[in-house]
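With one protein chain held back, the other chains of the complex are shown just where they sit.
And then chain A:
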Amino acid sequence: MSLTALLVDGLTVRFGSFRALDDLSLAIDYGEVRAIIGPNGAGKTTLLDVISGITRPKQGRVLFDGATDLTGLSEAAIARAGLRRKFQKPSVFEGLSVRQHIVIGADVGFRARLDAPALEDRVSEVLETVGLVDQSSRLAGELSHGQKQWLEIGMVLASDPKVLMLDEPVAGLTDEETERTAALVRALKRPDRAIVVVEHDMDFVERIADRVTVLHEGRTLFEGSMDKVRADAAVVEVYLGR
(Lines give C-alpha, C1' and ligand atoms only; values in the text may rest on other atoms or scores of the structure.)
Protein backbone atom coordinates (compact mmCIF):
# COMPACT_ATOMS: atom_id res chain seq x y z
CA MET A 1 0.00 0.00 0.00
CA SER A 2 0.81 3.66 0.23
CA LEU A 3 1.84 3.91 -3.42
CA THR A 4 1.48 7.46 -4.63
CA ALA A 5 -1.25 7.87 -7.24
CA LEU A 6 -1.01 11.61 -7.68
CA LEU A 7 1.92 13.83 -6.84
CA VAL A 8 1.11 17.51 -7.11
CA ASP A 9 4.35 19.41 -7.29
CA GLY A 10 4.70 23.18 -6.95
CA LEU A 11 1.48 23.99 -8.77
CA THR A 12 0.68 27.63 -9.47
CA VAL A 13 -2.43 28.82 -11.29
CA ARG A 14 -3.21 32.50 -11.76
CA PHE A 15 -6.40 34.10 -12.97
CA GLY A 16 -5.24 37.65 -13.66
CA SER A 17 -3.66 38.84 -10.44
CA PHE A 18 -5.52 36.25 -8.36
CA ARG A 19 -3.50 33.21 -7.35
CA ALA A 20 -5.97 30.32 -7.33
CA LEU A 21 -3.16 27.89 -6.54
CA ASP A 22 0.07 29.13 -5.04
CA ASP A 23 3.00 26.74 -5.22
CA LEU A 24 0.80 23.89 -4.01
CA SER A 25 2.28 20.46 -3.36
CA LEU A 26 0.55 17.37 -2.07
CA ALA A 27 0.52 13.61 -2.55
CA ILE A 28 -2.50 11.31 -2.77
CA ASP A 29 -2.02 7.59 -2.30
CA TYR A 30 -3.73 4.56 -3.76
CA GLY A 31 -6.20 3.01 -1.38
CA GLU A 32 -7.18 6.21 0.37
CA VAL A 33 -10.18 8.49 0.31
CA ARG A 34 -8.80 12.00 0.48
CA ALA A 35 -11.07 14.92 1.23
CA ILE A 36 -10.06 18.39 0.16
CA ILE A 37 -11.80 21.12 2.09
CA GLY A 38 -11.37 24.83 2.51
CA PRO A 39 -13.30 28.08 2.30
CA ASN A 40 -14.63 29.39 -1.01
CA GLY A 41 -11.83 30.44 -3.34
CA ALA A 42 -9.29 28.20 -1.61
CA GLY A 43 -8.49 26.49 -4.92
CA LYS A 44 -10.24 23.13 -4.46
CA THR A 45 -12.05 23.02 -7.79
CA THR A 46 -9.07 24.64 -9.55
CA LEU A 47 -6.90 21.77 -8.33
CA LEU A 48 -9.33 19.25 -9.85
CA ASP A 49 -9.43 21.35 -13.04
CA VAL A 50 -5.65 21.10 -13.36
CA ILE A 51 -5.59 17.37 -12.66
CA SER A 52 -8.31 16.71 -15.26
CA GLY A 53 -6.63 18.92 -17.87
CA ILE A 54 -9.25 21.67 -18.06
CA THR A 55 -6.95 24.35 -16.64
CA ARG A 56 -3.27 24.65 -17.55
CA PRO A 57 -1.03 25.63 -14.64
CA LYS A 58 1.46 28.48 -14.86
CA GLN A 59 4.04 26.42 -13.01
CA GLY A 60 4.43 22.98 -11.55
CA ARG A 61 3.37 19.51 -12.53
CA VAL A 62 1.06 16.69 -11.58
CA LEU A 63 2.65 13.25 -11.70
CA PHE A 64 0.32 10.30 -12.13
CA ASP A 65 1.68 6.90 -11.05
CA GLY A 66 5.01 8.61 -10.51
CA ALA A 67 5.68 8.72 -14.23
CA THR A 68 3.17 10.64 -16.35
CA ASP A 69 3.03 14.42 -16.14
CA LEU A 70 -0.65 15.22 -16.65
CA THR A 71 -0.16 18.95 -17.19
CA GLY A 72 0.82 18.40 -20.83
CA LEU A 73 -2.00 16.00 -21.74
CA SER A 74 -5.44 16.67 -23.21
CA GLU A 75 -8.58 16.12 -21.12
CA ALA A 76 -9.44 13.04 -23.16
CA ALA A 77 -5.96 11.53 -22.79
CA ILE A 78 -6.02 12.09 -19.03
CA ALA A 79 -9.41 10.38 -18.82
CA ARG A 80 -8.17 7.45 -20.88
CA ALA A 81 -5.14 7.13 -18.58
CA GLY A 82 -7.62 6.23 -15.83
CA LEU A 83 -8.53 9.48 -14.09
CA ARG A 84 -12.21 10.40 -13.99
CA ARG A 85 -14.03 13.26 -12.41
CA LYS A 86 -17.54 14.15 -11.35
CA PHE A 87 -18.23 17.85 -11.74
CA GLN A 88 -19.59 20.22 -9.13
CA LYS A 89 -22.75 20.96 -11.07
CA PRO A 90 -24.28 17.62 -12.06
CA SER A 91 -23.20 17.24 -15.69
CA VAL A 92 -25.29 14.68 -17.51
CA PHE A 93 -26.53 14.41 -21.08
CA GLU A 94 -30.19 15.46 -20.95
CA GLY A 95 -31.06 13.75 -24.23
CA LEU A 96 -29.65 10.30 -23.38
CA SER A 97 -31.03 7.52 -21.23
CA VAL A 98 -29.46 6.50 -17.94
CA ARG A 99 -28.27 3.29 -19.53
CA GLN A 100 -26.60 5.09 -22.44
CA HIS A 101 -24.60 7.18 -19.96
CA ILE A 102 -23.15 4.08 -18.35
CA VAL A 103 -22.40 2.52 -21.74
CA ILE A 104 -20.53 5.65 -22.86
CA GLY A 105 -18.60 5.66 -19.60
CA ALA A 106 -17.76 1.96 -19.62
CA ASP A 107 -16.68 1.57 -23.22
CA VAL A 108 -14.72 4.54 -24.55
CA GLY A 109 -14.45 5.05 -28.29
CA PHE A 110 -16.55 5.96 -31.31
CA ARG A 111 -17.20 2.27 -31.83
CA ALA A 112 -17.99 -0.31 -29.18
CA ARG A 113 -14.94 -2.30 -28.10
CA LEU A 114 -16.35 -4.54 -25.40
CA ASP A 115 -18.50 -7.41 -26.63
CA ALA A 116 -22.21 -7.15 -25.87
CA PRO A 117 -22.49 -9.57 -22.90
CA ALA A 118 -19.42 -8.10 -21.15
CA LEU A 119 -20.77 -4.60 -21.60
CA GLU A 120 -24.19 -5.68 -20.39
CA ASP A 121 -22.67 -7.14 -17.22
CA ARG A 122 -20.66 -4.03 -16.56
CA VAL A 123 -23.67 -1.73 -17.07
CA SER A 124 -25.88 -3.79 -14.73
CA GLU A 125 -23.14 -3.85 -12.12
CA VAL A 126 -22.68 -0.08 -12.19
CA LEU A 127 -26.43 0.62 -12.20
CA GLU A 128 -26.70 -1.67 -9.19
CA THR A 129 -23.87 0.15 -7.40
CA VAL A 130 -25.33 3.61 -7.84
CA GLY A 131 -28.91 2.41 -7.27
CA LEU A 132 -30.38 3.41 -10.64
CA VAL A 133 -31.46 0.00 -11.96
CA ASP A 134 -35.13 1.03 -12.04
CA GLN A 135 -34.32 4.24 -13.91
CA SER A 136 -32.15 2.68 -16.64
CA SER A 137 -34.39 3.59 -19.58
CA ARG A 138 -35.34 7.06 -18.37
CA LEU A 139 -33.87 10.19 -19.94
CA ALA A 140 -31.30 11.91 -17.74
CA GLY A 141 -33.20 15.19 -18.10
CA GLU A 142 -36.12 13.67 -16.19
CA LEU A 143 -34.10 12.59 -13.14
CA SER A 144 -34.12 14.31 -9.75
CA HIS A 145 -31.07 16.26 -8.61
CA GLY A 146 -29.88 13.43 -6.39
CA GLN A 147 -30.33 10.86 -9.14
CA LYS A 148 -28.32 13.04 -11.52
CA GLN A 149 -25.49 13.16 -8.98
CA TRP A 150 -25.50 9.36 -8.75
CA LEU A 151 -25.77 8.98 -12.49
CA GLU A 152 -22.68 11.11 -12.95
CA ILE A 153 -20.82 9.08 -10.33
CA GLY A 154 -21.99 5.96 -12.19
CA MET A 155 -20.74 7.13 -15.57
CA VAL A 156 -17.28 8.03 -14.26
CA LEU A 157 -17.19 4.83 -12.24
CA ALA A 158 -18.13 2.67 -15.22
CA SER A 159 -14.59 2.87 -16.66
CA ASP A 160 -13.16 1.46 -13.43
CA PRO A 161 -10.92 4.51 -12.83
CA LYS A 162 -7.67 4.43 -10.89
CA VAL A 163 -8.23 7.97 -9.68
CA LEU A 164 -11.79 9.05 -8.98
CA MET A 165 -12.40 12.74 -8.31
CA LEU A 166 -15.73 13.83 -6.86
CA ASP A 167 -16.44 17.56 -6.75
CA GLU A 168 -19.15 18.24 -4.14
CA PRO A 169 -21.00 14.95 -4.51
CA VAL A 170 -23.59 15.77 -1.82
CA ALA A 171 -24.31 19.41 -2.66
CA GLY A 172 -28.08 19.90 -2.65
CA LEU A 173 -28.87 16.36 -1.47
CA THR A 174 -31.27 15.48 1.34
CA ASP A 175 -29.90 13.92 4.53
CA GLU A 176 -31.02 10.49 3.39
CA GLU A 177 -29.41 10.91 -0.02
CA THR A 178 -26.21 12.16 1.66
CA GLU A 179 -26.23 9.03 3.81
CA ARG A 180 -26.52 6.82 0.73
CA THR A 181 -23.77 8.72 -1.06
CA ALA A 182 -21.42 8.33 1.91
CA ALA A 183 -22.00 4.57 1.92
CA LEU A 184 -21.45 4.53 -1.87
CA VAL A 185 -18.11 6.38 -1.62
CA ARG A 186 -16.90 4.06 1.14
CA ALA A 187 -17.87 1.06 -1.00
CA LEU A 188 -15.85 2.41 -3.93
CA LYS A 189 -12.66 2.41 -1.88
CA ARG A 190 -10.12 -0.11 -3.17
CA PRO A 191 -6.37 -0.67 -2.69
CA ASP A 192 -5.70 0.17 -6.33
CA ARG A 193 -7.84 3.28 -6.45
CA ALA A 194 -7.40 6.79 -5.10
CA ILE A 195 -10.55 8.77 -4.38
CA VAL A 196 -10.41 12.55 -4.09
CA VAL A 197 -13.47 14.30 -2.72
CA VAL A 198 -14.00 18.06 -2.60
CA GLU A 199 -16.80 18.85 -0.19
CA HIS A 200 -18.16 21.50 2.18
CA ASP A 201 -20.29 19.19 4.33
CA MET A 202 -18.01 18.43 7.31
CA ASP A 203 -20.10 15.57 8.68
CA PHE A 204 -19.99 13.89 5.28
CA VAL A 205 -16.22 14.41 5.07
CA GLU A 206 -15.78 12.92 8.53
CA ARG A 207 -17.66 9.81 7.46
CA ILE A 208 -15.82 9.12 4.23
CA ALA A 209 -12.29 10.55 4.44
CA ASP A 210 -9.17 8.73 5.53
CA ARG A 211 -7.22 11.94 5.38
CA VAL A 212 -8.19 15.56 4.92
CA THR A 213 -6.28 18.33 3.19
CA VAL A 214 -7.33 21.85 4.10
CA LEU A 215 -6.61 24.41 1.38
CA HIS A 216 -6.49 28.11 2.04
CA GLU A 217 -5.62 30.78 -0.53
CA GLY A 218 -4.17 28.19 -2.88
CA ARG A 219 -1.87 26.56 -0.31
CA THR A 220 -2.08 23.60 2.03
CA LEU A 221 -3.03 24.86 5.46
CA PHE A 222 -3.25 21.52 7.19
CA GLU A 223 -3.23 17.84 6.42
CA GLY A 224 -4.32 14.97 8.66
CA SER A 225 -7.30 13.12 10.06
CA MET A 226 -10.62 14.90 10.52
CA ASP A 227 -10.22 14.89 14.33
CA LYS A 228 -6.97 16.75 14.07
CA VAL A 229 -8.42 19.11 11.48
CA ARG A 230 -11.21 20.07 13.86
CA ALA A 231 -8.71 20.66 16.65
CA ASP A 232 -6.27 22.76 14.66
CA ALA A 233 -6.29 26.41 15.64
CA ALA A 234 -5.31 27.76 12.21
CA VAL A 235 -8.10 25.82 10.49
CA VAL A 236 -10.66 26.98 13.00
CA GLU A 237 -9.59 30.55 12.46
CA VAL A 238 -9.88 30.31 8.68
CA TYR A 239 -13.31 28.76 8.91
CA LEU A 240 -14.75 30.91 11.69
CA GLY A 241 -13.27 34.15 10.42
CA ARG A 242 -10.79 36.34 12.14
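What we mean here is this: a residue touches a chain if its C-beta (ideal position, glycine included) is under 8 Å from a C-beta of that chain, and two chains touch if they have at least 3 such contacts; residues count from 1.
We take it that contacts and distances are computed from a predicted model.
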- Query: Between "Urea transport system permease protein", "Carbohydrate ABC transporter membrane protein 1 (CUT1 family)", "Catechol 2,3-dioxygenase" or "YdbS-like PH domain-containing protein", which matches the UniProt record of the unshown chain?
  - Reply: "Urea transport system permease protein"
- Message: For the chain not shown, which residue from A:V50, A:A79 or A:V238 touches it across the whole complex?
- Response: A:A79
- Where the complex has a chain not shown, which of A:E94, A:E120 or A:D203 is the residue touching it? A:E94
- Touching residues on chain A - with respect to the absent chain: 52-54, 74-80, 84-85, 87, 91-96, 100, 103-105, 108-112, 155-156, 159
